[in-house]
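Removed from the display is one protein chain of the complex; every other protein chain stays in position.
For chain A:
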Amino acid sequence: MTPPVEELTGVAAIDPGIDDLIANSARNRQNPPSKDQTMIINMGPQHPSTHGVLRLVIEVDGETIVGLAPDIGYLHTGIEKTCEAKFYQQVVPMTDRIDYLCPMTNNLAYCLAVEKLLGLEIPERAQYLRVLFNELTRIQSHLVWLGTHAMDIGALTVFLYCFREREDLLRIFEAVAGQRMMTSYVRVGGLSLEPPRDIYDKIRTFLKNFPAHVEEYEGLLQTNPIWMNRLKGVGYLSAADAIALGVTGPPLRASGVDFDVRRDMPYSGYEKFQFNVPVSDVGDVWARYIVRMQEFRESVKICLQALDGLPEGHIVADAPKIILPNREQMKTQMESLIHHFKIVTEGFGVPAGEATSSVEAPHGMMNYYVVSDGTAKPYRVHMRNPGFATLQALETMCKGRLLADVVAVIGSIDIVLGEIDR
């Protein structure tokens, strides 16, 4: 159900002569254009709207896109190869750097896979805190998406407002993990630190104010005719195409597939939380915008439940041979000192086998596939990042649209090149 294009442009109504132009334009031409009619345009590797080094080879007929091929690999970090040379616990800081907008989600996904291999039981308090900070990370990531998406289309104020709220969250992360972006907060077996006692009030204050900010963004954008016309009917993706092309997360739900890993295959205690999964069957850039705006509100709901239900207890599992002892224990107990020394110098062995963990990251489904050969270093770590697959759908979304729409579509799929060019 492609929304009608004519209704949205509004130009036909103003100038009746333009009807003929539209009818004769390449978009409506019966025969595909021959090679001598088209032109290849390279968008990127450096382009303000690609948010990283992404090159798009676009074939245009006039201004209409007839073909598009993403070219990636400019940012190769060799992270999967490097993981094979590290101890299990040393991989956690590397996962931060995969997707710098949701480091905690990456930490969690990796740790879940290793914990599955080990068969570790995680205390409930750690699970609640993991959920809490994962949802705050989702809000943070969506704020960057909304800000940069709006900026690409020309609404700079929203960008500044979003980064103002993001700053509050980064301060919370800094107080909790000691780092604003590369948090490494989630560790195998639990969390790295008990959060400071006063942080819960700060989070509550943020959550109390945040819904009003979301309304503020909506007020700025949804009363803006330029914003509406640039989004509605652009970048259509059907549910069947989305599934065939491997799209996950908000773009998949905006195409009408009601699937969310948090609800349907719960991990880290998500089954205890009540929340809705926003779904839209329109499938365009506008629908993806709406789905993510609703996710802001659902994340706030989950965070409040996590704060209210936060149980007392330990933040790490009871496994002294795997989890570093705390500083005080290490200084006073010989056993703990030995464990500390051995974990740092020799790592810990993981029973042989393979495990896949799957989490709902802000951009979509993120899987970690960890293979162990029984030693202290992972034999293979593979990351299934949502952006890599979603990028394949870009051509389907952009074909037949104008060159300027590519900018809107890239913003709507919310890619981070760090996770694509592993």
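Going forward, a contact is a pair of C-beta atoms (placed from the backbone, for glycine too) under 8 Å apart; a residue touches a chain by one contact, two chains touch by 3 or more; residues count from 1.
Throughout what follows, contacts and distances are computed from a predicted model.
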Protein name (UniProt record) of the chain left out of view, among "NADH-quinone oxidoreductase subunit C", "Fumarate hydratase", "Succinate dehydrogenase, hydrophobic anchor subunit" or "ABC-type sugar transport system, permease components": "NADH-quinone oxidoreductase subunit C"
Of A:148, A:280, A:358 or A:412, the one touching the omitted chain in the full complex: A:358
Selected residue (touches chain absent from view) among A:43, A:65 or A:118: A:118
Touching the absent chain when the full complex is considered, from A:61, A:96, A:152 or A:421: A:421
Contacting the left-out chain in the complete assembly, out of A:245, A:306, A:343 or A:415: A:245
Hidden partner interface residues of chain A, rising order: 72-73, 76, 78, 80-82, 85, 116-120, 243-246, 257, 259, 264-265, 319, 351-356, 358, 365, 367, 369, 371, 379-380, 382, 384, 388-389, 391-392, 421-422
